[in-house]
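One protein chain is absent from this view; the other protein chains keep their places.
Chain IDs A and B follow the sequence of writing; residue 1 opens each chain.
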Amino acid sequence: MRDLFLSNCEKNFIQKIVSEGHRLDGRNYNESRKLNITFGSDYGSCIVTLGETKVLAQVTCEVVQPKQIRPNEGILYINVEISPMAAPQFEANRQTDLLVYMNRLLEKCYKDSKCIDLESLCIVVEEKVWSIRVDVKVINHDGNLVECASIATLSSLAHFKRPDITRSGDSVIIHTLSEKDPIPTVLFHYPVCSTFAIYNSDILLSDPNFLEESVCTSSTEEESNINGGLLVVGMNQYKEVCLLDLTGAAIYNTNIVHKAIMNAADKCKDIVDLVKKLIASDDNLRQKRVKINFSDIITTEHKMSLCKKDLNIKLKNYNVDNITKIDDSDEEMEKNCMEISKYDVVSAAIQHTAEMFSKKGGSKWIEISSDSDED
Amino acid sequence: MDVDESQLKDFKLKPMKCEFNVLSKSDGSAILSQGETVVIVSVNGPLDIKMQSQSIEKATLEVLCCSKGGKPCVADRYKENIIKQTCDAALLSNQYPRTGITITVQELEDCGGLLPCSLNCACLALINSGLAMRCVFAAVTCVVDEQGDIVLGPSKEQLDTARAVLNFVFDSRDKSLMTGFTEGSFSEDTYKEAMERCRVASDLVFAFYRDIVKQYSKIIA
Partner (left out) sequence: MADVYKLIHPVKFCNDYLSRNIRPDGRSFKQPRSIKINVDSIKTAEASAVVKCGNTAVVCGIQLELSPPKAEEPNVGFLVTNVELPALCSSKLKPGPPSDQAQVVNNIVSDIVLNSKCVDLKDLCIVPDKLAWVLYCDIVCVDNDGSLVDGCIIALMASLKTLSLPKVSYDAETEEIKVDPKSRTKLEIHSFPIVTSFVVYRLNQSNIILADPTAYEEDICGGSGTNLIVCYNKGLFCGTQKFGGSNLSKDCQDDALKTAKERANIVENIIDVCIRNHKNSSINE
């Protein structure tokens, strides 16, 4: 399947509303989408959801011979895969630019920042070391893959525990999980990437979605877009910068980098705190022998009807409470509200019923729909 | 096929949970857990594909199985082949000539019975995608244990110690065998009995499908 192209009016529209202070999904410039981290039954497996972007990470380990130049260090290997599951435009087993770019960024962020104590992974010098492999799989691509993948890599590395070993003479015995408690990986610091989309070289959008990402890096027909770009900032919990990467146009406004770093510092700290908290509570549950499994992410909370396409536009003044109020009074309304889409949006069905209802007296609804027309 | 209610109680499968529309970018997607095994499947199609892989008669089906960690291996190709041939038989792919349909299967948890779970999840994702289908299909696993008894919906320990593992996929119209694959050795009688039991148990899977679709579509309900 060929690449996805955006029409000029889509691009112009996004450019325009961003310059007017809005975003398509109703967020503020600095607002991130909802972050969710779930751990699987194995050590070192997790799914990270950032809005609609979903990434699966799994850490595995094996005993290998060390590299000759570093005989007393373990090996960390990061591998990113983007299958057609992420979005239809990707092909299976194809090395795309995006893949290479993501792989390199993650390597910079986790390998080159030396956040893992590689020396602790050594078993016998020059003979046996642990090789740790992180497999990052993109399940759904709705923008900001780098941030989502980096949170997934960090959480899975922090969550991972390798089997314990015993050395007796020449031979090394690897204990299974039931024989001896596994050992967690030592992390010196917790780096996390965050992405900012730059619009008109002075507006910073944190956590851009797919549309915002594509618009800021592409150019429109009339005016070539020289002022947009993507800025990735990697920072750890001590607010130290580990990674800076810019794609797109050159920045002539130095303040913007400073602003991005200031923004990222708080955000990264929050994310790292969240990751640490979740891992601690996960550890607690495991000690109580609670079975943890990915099947927990299957819920029936957000159900959509098969026949309706959902809308990912959010109205700024829109408020969920409005519906629920009307809800209680009308049976038919209740039925429809069972199928509120997962974005909490005004889907076509609800708008329709609202219009009918407004004849009775709810003038609020008319206001909202006229609001949306203006937008 | 008429099934006695009391008889059905013996035909217990592992608890199943499913959610549709988990992926926003795919045309159809489903996540399914059978016991502790969890799989996520996305379906994209009909798509515009390269000239050389287009077929003038029917849609070109492509299946990709991704394991959770480690490198891809030969066993993945075998899984892809089974899923592809089964979906090919179930899809009315001659309605979409010169196009491609991609099915991607991602393992999330493997506690035994990954392939049957992937097949069921692929079927659910196809239902969700709205592609025209001849029939739906249900995969059921059973094992022949050390004593020679047939156990439906085996646990991981039972799978590891089993003498033979038999998997069957039935179609929804006349419950005939669409796909089957086995491990280990077994006698002819065991094979036939296992198949009949699985055939009856497939009703449970179809009932589950109906249940799920009902929840998501008010037209049927």
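Keep this in mind: contacts are C-beta pairs under 8 Å (C-beta built on N, C-alpha and C of every residue); 3 or more make two chains touch, one makes a residue touch a chain.
This one's a predicted model, so the numbers in the text were calculated from it and none came from an experiment.
The absent chain, not drawn in this view, touches the displayed chains B throughout the complex. Interface note: of B:Glu19, B:Asp110 or B:Asp171, the residue touching the hidden chain in the full complex is B:Asp171. Interface note: of B:Ile82, B:Val105, B:Cys121 or B:Leu152, the residue touching the hidden chain in the full complex is B:Ile82.
The set of chain B residues touching the chain not shown comprises 74-75, 77-78, 80-82, 85-86, 88-89, 171, 174, 176-188, 191.
Here, only the chains that are shown with their structure count from here on.
For the pair chain A and chain B, the distance between C-alpha centroids works out to 30 Å. Chain A makes touch with chain B in their complex at residues 1-2, 40-42, 45, 47, 52, 54, 56, 58-60, 81, 83-88, 92, 133, 135, 137, 139-142, 291, 293-295, 297-300, 303-307, 312, 335, 339, 342. Taken together, the chain B residues at the contact with chain A in this complex read 17-27, 31-33, 36, 38, 40, 42, 44, 47-49, 62, 64, 66, 68-70, 100, 102, 104, 106, 108-109, 111, 128, 130, 213, 215-219.
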